[in-house]
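Take this structure first; my questions come after.
For this view, one protein chain was removed and the others were kept in their places.
Should a chain be cited, it is by its letter among A, B and C, assigned in written order, with residues numbered from 1 in that chain.
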Amino acid sequence: MTDISRILLFMVGCIFTHNVVFDRMLGVHDAGQPRRFETSVIYGVAVCIVMTLSAVCCWAVQTLLLAPMHMEYLQIIAFSLVVVAVTALTQLCVSKVKPEWMETLDNCLMPIAANCAVLGIAIVNAEAGYTFGYALLSGLCGGLGFLLAIVLLAGVYEKLEFAKVPEPFKGMPIAVISAGLIALAFIGFKGIA
Amino acid sequence: MDNRTSNGILAGNPLFRLGLGVCPALAVTTCASAALGMGVATACVLVCSSLVAFVLGKVVSEKGTVATWIMVTACFATVAQFILKGWFPELASELGIFVPLIAVSSLLLSRADFASNNSLGAAMGDAVGMGIGYIIAMTLVGIVREILGQGTLFGSDLLPFTPMTLVALPAGGFIVLGLLMGCWNAITAKKNGKEETQA
Amino acid sequence: MKLHLSPAPHVHSPQTTRALMLNVLVALIPCAIAGVYLFGFSAILLMLVSVLSAVAGEAIIQKILGQKSRINDMSAAVTGLILALNLSPRTPWWVAMAGSLFAVIVVKGLFGGLGDNFLNPALAARAFLLVCWPRYLTTWAAPLAADAVAGATPLANPAGYTLGQLFLGNIPGSIGEVCKPAILLGLVYLLFTKTITWQIPVYMTAFTGVFCALMGGGFVESMLSGGVLFAAVFMATDYVTCPMSTKGQIVYAAGIGLIIALIRKFGLYPEGVTFAILLMNVATPIIDRFTKRRVYGYEDNKKKEAKANG
Partner (left out) sequence: MSSNNTFRGGVHPLHGAHEGKSPTRGQAVIDYTAETVTIMMGMHLGAPSTPTVQVGDHVKLGQQIADPVGFLGLPVHASVSGEVIAVGPVQSVMNPAAMAVTIKNDFKDEWVDTLEPLGDVETCDPTKIVPAIKAAGVCGQGGASFPTHVKFAVKEGQYCDTIIVNGAECETHLTCDHRLMLEQSKRIVDGLRAAMRALDVKKGVIAIEDNKPDAIEAMRKAAEGRDGVEIMPLMTKYPQGGEKQLIQVVTGREVPTKKLPLDVHVIVLNVSTAKSIADAVIEGKPLITRITTVTGHVVRPCNFRVRVGTMVDELIAECGGYSIPEDQVGKVVMGGAMTGFPCPNTTHIPIAKANGGVVVYSEEESKDYDEDPCIRCGRCVEACPIGLNPYKLKYFCDAGDMKRAGEWCVMDCVVCGSCSYICPAHRRLTSSFKAMKDKIAAEARKGKG
């Protein structure tokens, strides 16, 4: 297996097979929120950026700070701090570079810090002991997987908007069942990496 | 005090009605014992973080709330991880990465927001109510998924036909949780008429 | 003389939903007959059980949810029959019933009945059964021989069967998928009655062959083996879950072909068709969004740019 195909398979694995939302079940609360298609694309890209940066920073904190000083138990607090810092940083950059994006996200990126997927991927990287390259790839592909999941869910949600969903199932229950059916389709990728 | 608690359990059940804390609810509930453990751990962290959130409520500015709540819950999550690793090692290994993830659970953050701008009594009542409601919900999902998924309940064999491995997988988790949410809405809506839930 | 005041148009084409579903049912009959001929009594039992439980399930869920009962538009019967034709003759009857109920209640009923589900009910049920009880769905039976357990299907060991066998269908496999001439007969009937357009079946089979050949499999064998042809004619063309415009349908068929090839080359499950179509069903709302037709009187973006910098 040459290097390229191993990396390629790892990326396909992170985006499709072990999709952050449908297989690792992280960030489900954010993905489940009903959104229009455009907002979901922008929110997904923002989460992807934050996830990649925080994966890299958390890897740095883990290997440079926590491991040598055997303070792994502080991992949760350190990683949370890093995630919050990265989100604030991204919010600053996005509001400068693309102000119109901020309107669609009602100009607050903080919910991304509260997204389980971002912290989850960071912790998974730390536990799996990835090298820097793999940590970066896993963060980036995790983000792309989250973007894919959110876009699919938004597409399905817009179709459900006019569906005659029974009264008790309106809103969150039907969104969770839709995510379940999409996850059922994603099982097909099992075995690819 | 008590109507807040009862609201937390039935009408305003965090998992089924408000859809909070869904991530751990899907991942961990493949077996009922782990679900119960997770529910209790989350409930304890919830009560503590609501208390601290109430105290800090006046101090923290409006913009920085999310960041502070994350820090608060991160500390309590670390404490919870210590306790679990120390006294219930096999439960800790089962829960895996979801104990640290209590730090960013949407349940804790929304209750912290609620606690920060309400009276102490309301905050505590709500935290306890939500905690108990969450435990009930998690255990219910855990029981259903364990019976259908593994065919056992707390270890004892139960299911006549071969278990449905889908229910143990994430996809099955979503579907079972969605169905339970729907049934819960149907039951609670029918029971107390159309009374609106206080989020 | 009481005059109706219903608005224009006052005349209507003879097509109705019920007529379309009946067309599909009639088109399925050759496959059903071939299945029964090849696999004997268990095929009939499975078909009856899954059709009846599908119709019963739909009636129950519509009564519980208080929706108007719509069983007579035959869509539940079509779902049940397609699901039965997808199963291996060895599957126990209660597995088929569970699949039908899942299809009609969870995949279709909870989303609001016919037209509101975003996954093909029969296919979602097949995936559900494949993941729930893999053992039951992957024990195959040799055709025409009284319940002798057969060797692996052509997908498992492609070299084992000649092209003739693959086409005629005396190979182990699901009830409806094996006999290709019966499927082609159904396709001709559907095209003749204009129930489906030719784009999806042709493009999907072609793309599957091309991508499988690119990934090392045989061009013709891959098209004939497994459920590709049956799925292309009956399942991928389900109105509710396939894109509206022909451009979108071509993209949809290409996606299915690619994913089939991927799953067959790398994936865990030998049969990629089910998951490929489900994944493209999930992507259909997005495909629809990007393949909208240009409205009369509006320039599409190509012309707009030409004018802008022209």
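Some points to look at:
One rule holds in what follows: a residue touches a chain if its C-beta (ideal position, glycine included) is under 8 Å from a C-beta of that chain, and two chains touch if they have at least 3 such contacts.
Not measured: the values here are computed from a predicted model.
Within the full complex, the chain left out of the display is in contact with A, C. One of C:F41, C:F192, C:F219 or C:Y239 touches the chain omitted from the figure, and that residue is C:Y239. Mapped onto chain A, contacts with the missing chain fall at residues 161-162, 164. For chain C, the residues touching the absent chain in the complete assembly are 1, 3-13, 15-17, 19-20, 70, 73, 75, 112-116, 239-240, 244-245, 292-298.
In the analysis below, only the chains that are shown with their structure count from here on.
Chain contact topology: the protein chains form a complete graph, every chain touching every other one.
Relative to the centroid of every protein C-alpha atom shown, the closest chain centre, again from C-alpha atoms, is found for A.
For the pairs A-B and B-C, the larger set of C-beta contacts lies at A-B. The geometric centre of chain A is 21 Å away from that of chain B, both derived from CA atoms. Across the assembly, chain C contributes residues 106, 110, 128, 131 that each touch 2 or more other chains. Residue positions of chain A touching 2 or more other chains, listed in rising order: 166, 169, 174, 177, 181, 184, 186-187. Put simply, chain A touches chain B in their complex at residues 22-29, 32, 73-77, 79-81, 83-84, 88, 110-111, 113-116, 118-120, 123-124, 127, 166-169, 172-177, 179-181, 183-184, 186-187. Here chain C touches chain B in the complex through residues 94, 106, 110, 128, 131-135, going by the rule given at the top. Against chain C, in their complex, chain A makes its touches with residues 9, 37, 151-152, 155-156, 158-160, 163-166, 169, 174, 177-178, 181-182, 184-193.
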